[in-house]
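Of the protein chains in this complex, all but one are displayed in their positions.
Going in written order, the chains are labelled A and B, and every chain counts its residues from 1.
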Amino acid sequence: MGQSLAAPAVARATTARSAGSQNPAPRPRRNWAHTRASGFALILVLLALWEASSRLGWVQGQSWPPFSAVLVAAWRGTLGGELSLPLLSTIGRMLAGYAIGCSLGVALGLLLGANRWIRWIVLPVVEMIRPIPIPAIVPPLILFLGIDDALKVFVVALASFFPALINTMAGVLGVDDVLLQTARTFRVGWSRTVLRVVLPATLPAIASGLRVAIGLALVVTVVAEMIAGSAGIGYYIVQMQYALRPDAMYAAVLCLAVTGYVLNRLFLIGEARLMPWMGRG
Amino acid sequence: MLNRRSLLQTGAALAVAGPARGAELERVRVSIIPINDVTPLFVAIERGFFRNEGLLVDTSPSAGGATGIPGLVAGSYDIAYGNVVSTLLAAQQGIELRVIAPGTKIQEARNDHSAIVVRRESGIRSGKDLEGKVVGVNTRNNVIWLYARAWIKATGGNPDRVTYKEIPHPQMEDAIRQKQVDAGYMVVPYVTLATAKPEFEKIAHPYSAVQLGVDVGQYLATASFVQSKPETVAKFVRALRRGIEWYNANLTNPDLLPIISGFTKIEVPLLKTLTLPPAPLVVEPAQMERTTQLMIEHRLLRKPVDVKALVAPMAL
C-alpha cells in the first residue's frame, strides 16, 4: 500500500523536476554566449586601437608595429615553420616538465595529505622553496643542468610541482568525513578506500592544481628559454627582438597567447570528460 | 633554425671538398651572441674552414649573452664568445678560463660604431652634462656600463652622479625618444638605425675615446678543456683565423650579408646599411690589462687579474 502511494508520486515528482531543470538551463547558456561575444568585442576594439596607434603614429617607436603586420608575420612564421617549429619544441619541453612536476606533486601531495607527520616535516621546506622566482634560479642551475632541455624541463617541473602538491594535499585534507565513514560502514578496506574514495574525492582539487600548473608551465618554459639556450619560442622572441623584427616578436607572443588559451580549453574539455560529475554548480 | 644551420653546413661541405671529407668530424659546441662580432666564426663555418680541420662547429646563440660562461662551466659548451669584462669578472671569481682566440677589437676610431646617443635638442655634449641624468646601458656592471662611466669621467663628469638604467639594446632608441633615459649607449645595428633619424645624435664613441685598441670580446674555453684537448683548440683557432682573414678581405663583399642574416635573423636590406669593421687576428694582453685597471677604478674588480695567465699562447 505504501508502495502504491509512493510510485505515482515519484513519477509526478520526476516530471515536475526535469521540466523545472530544463527551464533555467538555456539562460546561463545565453549569458555565456553573451559574455563571450562582449569579450571578443573588447578584444577587437583593443586590436583596432593597436592598429591605429601604430599607423597614425600615436605611439612612436621602431618596436611598435601595426597589428596587421603582426598577423602577417604570424601567418608566414606558422607556414614557414620559423615560428611553428620553436613553438612545438617549447610545448614539448613544457609537457615533459609538466608531466614530471605534476606526477611528483600529486604523489607527494597525497602523502602529505594522508600523514600528519610527513606534513609537519615536509611542509615548512615546501613553503620555503615555493616563493623563489624561477628567473632567479635559472643562472645558478645552469652550472648543474647545463643550458639545454634538462634545465628547462627541470625548471618547468619545479614550477608545476608546487600547485599540484598544494592542491592535492588540500584536496585530501578536505575529503568529507561522511564519505570515509560510508566506506567504513560498508566494511571497505584501507587500500580500497584510498583508491575508490579518497582519490576520486580529491580529483577536482588535483585538477584545479594541474590547471594552475599548466598556465605556469607555459610561462616558465618561455622565461627559461629567454634566459638560457637557443631553442624554443622564448629564444625566438628574444632573437626577433634583437633582430629588429618586432612584428615577428609579437607574432610569437600572439601564438603563445593562443597556445595558452587552447591549452586551457583542452584542459577544461578533458576535465569535463574525465569528471562529468563536476558539471554541477 | 638548427636544421637550417646544419643544412647550410652540409651545403658548404659539399661545395668545399676538404681533406677531412668522409672522415668522422669532431663536434665542438660554441656559445655565441648573435651580433656581427662573431661573423668570422660563421664565415669559417660556411666556407668549410672548420671542416678542413676535422671539426664540426655547432653554435648556440644566447641572445642575452649572460649564459655563455655558466654554460662553459657546466659543460654545455666547449667554447664561448664573451666580452672582456665578463671574462675578467669570472677570472676574479676563480673560474679557470682561458682566452683562446680574438673576437672584437676597436683598432681605429673610424671603426668604432657604438656610441652614446642623445636626443638632438637635449643639449648634452659631455660627461659633465650627464651628471644628474639617466644613461641607458644594456647591463649594469658590464662592459658597456664600464666604458660609459670611463667616458663620463674622461669628459669632466662624476660617473657616480649619473643614474644607469638597464635597457635592452633594441629598445634603447624608443627609451631615448620617450625620455626614459637622457642618453643611451648603443651598439650596431641599433645605433646605425637610430642615428639615421634627424632627432638623434651621437655625442661620443666611448671605446675609442677611452681606450683605442680595446679588446672588447674574445673566445673562451675552460682551462681544463684547453689542457685536455689542445689539438682541438689549436684546430679551432687555426680555422677561425682563416675565417677572420677571409672576413677582413671581404668586408664589402655582398656574400657576407646572407651569412650575417643567417645567424642574427636581421634582414639583408637592413644589414646593407651597416659598415662592417675589420676583426683582429690576435689578442693584446696589454689592452686587457688596461681594461683591468679601468675595472678596478670603477670598483668592478678588487685587485688586478693575472691577464698573462688568462690568455692562452695560441691567442697571441
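By definition in this document, a residue touches a chain if its C-beta (ideal position, glycine included) is under 8 Å from a C-beta of that chain, and two chains touch if they have at least 3 such contacts.
To be clear about the criterion, contacts and distances are computed from a predicted model.
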### Query
Any idea which of "Thiolase family protein", "ABC transporter ATP-binding protein", "Sarcosine oxidase subunit delta" or "Anti-sigma factor" UniProt assigns to the chain that's been left out?
"ABC transporter ATP-binding protein"
### Query
Which visible chains touch the chain that is not shown?
A
### Task
Quick one: say which of A:Val122, A:Leu179 or A:Val194 touches the chain that got left out.
A:Leu179
#### Entry: Residue touching the undisplayed chain, where the options are A:Ala99, A:Val122, A:Ala150 or A:Val188
A:Val188
### Contact footprint on chain A, counting only the chain that is left out
1-3, 5-7, 9-10, 13-14, 17, 176, 178-179, 181-182, 184-189, 192, 196-197, 200-201, 203, 275-277, 279-280
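One rule holds for everything that comes next: only the chains that are shown with their structure count from here on.
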### Query
Just how far, in Å, is the C-alpha centre of chain B from the one of chain A?
40
### Task
Could you pull out which chain A residues touch chain B in their complex?
60-64, 82, 85-86, 139, 142-148, 226-231, 235, 238-245
### Query
What residues of chain B sit close enough to touch chain A in their complex?
1-3, 31, 34-35, 60-64, 66-67, 70-71, 73-77, 168-171, 173-174, 177-178, 189-190, 193, 264-267, 270
